[in-house]
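Sending over a structure as structure tokens; questions will come in a sec.
Yeah, one chain of the complex is gone here, protein chain that is, but the others are all in their spots.
Letters are used for the chains, namely A and B, taken in the order the chains are written, and counting of residues starts over at 1 for each.
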Amino acid sequence: MSSSFTDRLLGRVRLGGLLALAAPVLAIVFAALVTSIILVLTGNPPLHTLLLLVDYGSQPRTIVNIVNLATTYYISALAVAIGFRMNLFNIGVDGQYRLAALLAAAVGGALVLPPVLHVGVTVLVAVAVGGLWASIAGLLKVTRGVSEVISTIMLNAIATGFGAWLLTTDRLAVAVSGSNNIGTKPIPASGQFPGFAMIPGTQAKVFGFIVVAAVLGIAYHVLFNWTRFGFNLRATGASESAAVASGVNVKRMVLLTMIISGAVAGLVGMPQLLGASYSYSLDFPTGLGFTGIAIALLGRNNPAGIAVGALLWSYLDNSSDILDLEGIPKETVIIMQGTIVLSVIIAYELVHRYRMSAEQRRVSRQLSAGTGAPAEGAVA
Amino acid sequence: MHAVVGENGAGKSTLMKILYGMQHPDEGVIRVGGKPVTFRSPADAIAAGIGMVHQHFMLADNLTVLENIILGSEPRRGLGIDFGGARRKIKEISDAYGLGVSPDTLVEDLGVGARQRVEILKVLYRGARILILDEPTAVLVPQEVDELFDNLRGLVREGLTIIFISHKLDEVLSVADAITVIRRGTTVASVLPRDVTARQLAELMVGSELPSPETRESTVTEQVALSVRGLTVRGADGRAVVRDVSFDIHKGEVLGIAGVEGNGQAELVEAIMGMRPAEGAVTLGGADISHWPTLRRREGGIGYIPEDRQRHGLLLNSPLWENRILGHQTRRPNVRGPWIDRAGARADTQRIVDAYDVRTPGIDVDAAALSGGNQQKLVVGREMSGDPVVLIASHPTRGVDVGAQAAIWDHLRAARAAGLAVLLISADLDELIGLSDSLKVLLRGQVVADVDPAGVTPELLGSAMTGAGGHDNAPAVPGGGGTVAAGGRGDDPVDPDKPADPSAPGRAGETPAGEGA
Partner (left out) sequence: MTAVAEAAAPPAAPSPARRFRLGWRAALLGVLALLVMMSVARVVTGANDITSAGTIGAAVGLAVPIGLAALGGLWSERAGVVNIGLEGMMILGTWCGAWGALTFGTPWAGVVAGALGGALGGLLHAVVTVTFGVDHIISGVAINILGLGVTQYLSKLVFTDMDGGGETQSPRIPSIGNVGIPGIGDGLQSLERTHTFLVADLAGVLRGITQNVSLFTLLAILLVPLSFYVLWRTPFGLRLRSCGERPVAAESLGVNVYYYKYLAVLVSGALAGLGGAFLSIVASGIYREGQTGGRGFIGLAAMIFGNWRPGGLAGGSLLFGYTDALQLRQGGTSVHALLLVVAMLLAAFAVYQLVRQGRGRAALISGVFAVAVFAVFMVTDTVAEQFTSFTPHLTTLLVLSLASQRLRMPAADGVPYRKGQAK
């Protein structure tokens, strides 16, 4: 029994791991099937459409776009997953990142600082705003028992209104030259996060923020699997009553988790802001928080799984651009994404049930093989 | 009135579920009034005149009594419900059997006894001629038990048949007309109450000599490990559920708390663990811990075996070694500073598994996969491993098999001999008397008696718990006053003429392992 690694490999990973992989694969196949049927019904050959997606998606320029968008999705999904780990539904990532990006953009555009410090301050503002905004929902839950699902949905709408109020020329916005768009003052070069041209065959740059995203992923893994805090957090998610009995201050955990989730959510807009647009304008991407929820579900709150999910999602989003040119509505991929999410969560649920009963059977089989009468033979 | 008795997990509840159509038999025939029947759902059973009163009440709190009763067989008037008709019919039945149920109250405003009468009325309302009662007395206080039995006798006089499931043997012997004993899913005996004693019945149930929880010589020392002074705990409505309780536990002493369930034991324990706000002082080894959070109390050396291990003691969907960490998140060998020490935790889990004989194929299986007894052994092993000064053991052998029970008793005795102070809460009177060095009786949140376990029988203890013998409504002297005056047992209406032995395995609440998943 001391060979814990092989034990894990044979005992846990065999049951959990392979099946856990099988679930999303099956779900994607199922989603592809559903999409194919829709395509056939609307008179488009599915195979041809798929080839179009693959072809366009493997062009260097598209790959850069895929990686860049995936970076954003990844951070968003991590923010959601932090909450999920303790059964907190942070539906409010959307509002948190938009408000954070707006204020960070305003601060970043107004400051004059040396390069690294400038980026640091901007990011810090985003983290602080995201955390603070999320802490409202956390406080309401802890002190008044308000469900975070409802409060974060409401806070999203409030963030939208508040953001719209801030983003007027009376306050934080200036007119964007050459259009009727308005946005915050552009962040000067010292506050920009340089990217790298790492994909051969294109000059397009991958967001430098991908490094931060990767660090976040590793930090997430370490936090949950190797720290006391992470253990307490998971324990609270698994059984609040048991966590209380074990001495965890659940209210404090709820508030902290919400703040951490919001702080990470504050970073969601950063790749785009510091790597591409340098300004928060009316056309800053929205809805990333909801995508994050979907991807966190796909990746089962596991940092590696989330990375795969984010890449898949981003791949579908980016390569779909070609479809419109071919006369196929690009929204086909949204349907595919929605179907993937639904079938993946169903598949996980079924696998989970199967795993539970399989393990119980395995335990009782091994025990009855080992001792004659398990019910009574335990007297020491 | 036919009683079915058996150990926890003997298959009583499964049998009843089959009779009520909630589960399906693999083979065999059920006959009602001589005719073979098959039930695909409870609806079929109801149609055949069978009704069931579940151990855990099947009532919706936020619906009225009337709504709860008519649910599923509503009288109609046009499209709607005929509320007037339903109200009349409920009144009629209620009056006929003296159940005293008022139809328009919300169920959440009712007490336990009243809820049970609603359950019975629910069954009668459907015209049932055969009533199945699953552990009906488990949650009742003695007066309510008496009322229940009066009601049941009334029903039998009206020609109804009652199947009564229990493992409280004295009750069974006093009310049943015939008894069936089942063990591990098969009938082992059918007896008449006048032919057996409680002891014989218990041995039929268990299938062997009963293990004895007796402790030999005293190991009580002079050093006070845990001291509680004037502890008062208030419920959500501000009413005191634990009132002015004081006691000391010395090193090497087991202090037993006796009491009918729901008399403040759970709240007392949670207050000592810091899980519930309380007034009064708690000192641990001389240090005032009244304002310490739960974690610090645990670090200070209080071990805790919770009443409901599945809810409070374990993470069912986590592997055993993570469950080893639970409650010991700040201590070696589980952690180093803020980091989890996986290797240390795993090695120590393996030690517990070996030392406490936890039957498992490995420490990576989820806790939910283990049987109740093995789960409990893991919990006991874990709580003993933190070098506790004080152990709070709440129903430590509830819902576990006989083997695990004996093992857990052994561990408690060994720990006591090694100088541990133990607060033992149990509904099993033999366990309490056998293990404890001193006993306190809790009634309505107050200590009403101090009892010397050496000189008390389960019967005497039982009557002290119910407040019989003049203690009924007396606000007892705080901290208990002398020994219990537990006379006047003879007129106890529960069992007028049987000197019953309330049976060693008298545990309430079956929670088979893994069902929480």
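Assume contacts are C-beta pairs under 8 Å (C-beta built on N, C-alpha and C of every residue); 3 or more make two chains touch, one makes a residue touch a chain.
Since the model is a prediction, treat every value here as computed from it, not as a measurement.
If you put the hidden chain back, the residue from B:P36, B:G80 or B:G337 that touches it is B:G80. Although one chain is not drawn, the whole complex shows that of B:A3, B:L19 or B:I46 it is B:I46 that touches it. Taking the complete complex into account, A:E349 is the one of A:D55, A:D283, A:E326 or A:E349 that touches the chain left out.
Seen from chain A, the chain kept out of the figure touches residues 38, 42, 89, 91, 140, 144-147, 149-151, 153-155, 157-158, 160-162, 164-165, 290, 293-294, 297, 329, 331-332, 334-335, 337-339, 341-342, 345-346, 349-350. Residues of chain B in touch with the missing chain: 13, 20, 22-23, 41-43, 46, 52, 54, 56, 58-64, 67-68, 70-74, 76, 79-81, 83, 102, 104-106, 109, 122, 515.
The rule is short, and it goes like this: only the chains that are shown with their structure count from here on.
Work out the mean CA point of chain A and of chain B, and you get 45 Å between them. Contact residues of chain A toward chain B in the complex are 1-2, 4, 7-8, 11-12, 225-232, 234-235, 238-239, 241-242, 244-249, 356, 359-360, 362-363, 366-367, 370-371, 374-380. Interface residues of chain B facing chain A in the complex, by the touch rule stated above, are 184, 208, 211, 273, 275, 293-299, 304, 306, 311-319, 322, 325-330, 335, 338-340, 342-343, 346-347, 350, 357, 359-366, 368-371, 373, 377, 401-404, 406-407, 410, 514, 517.
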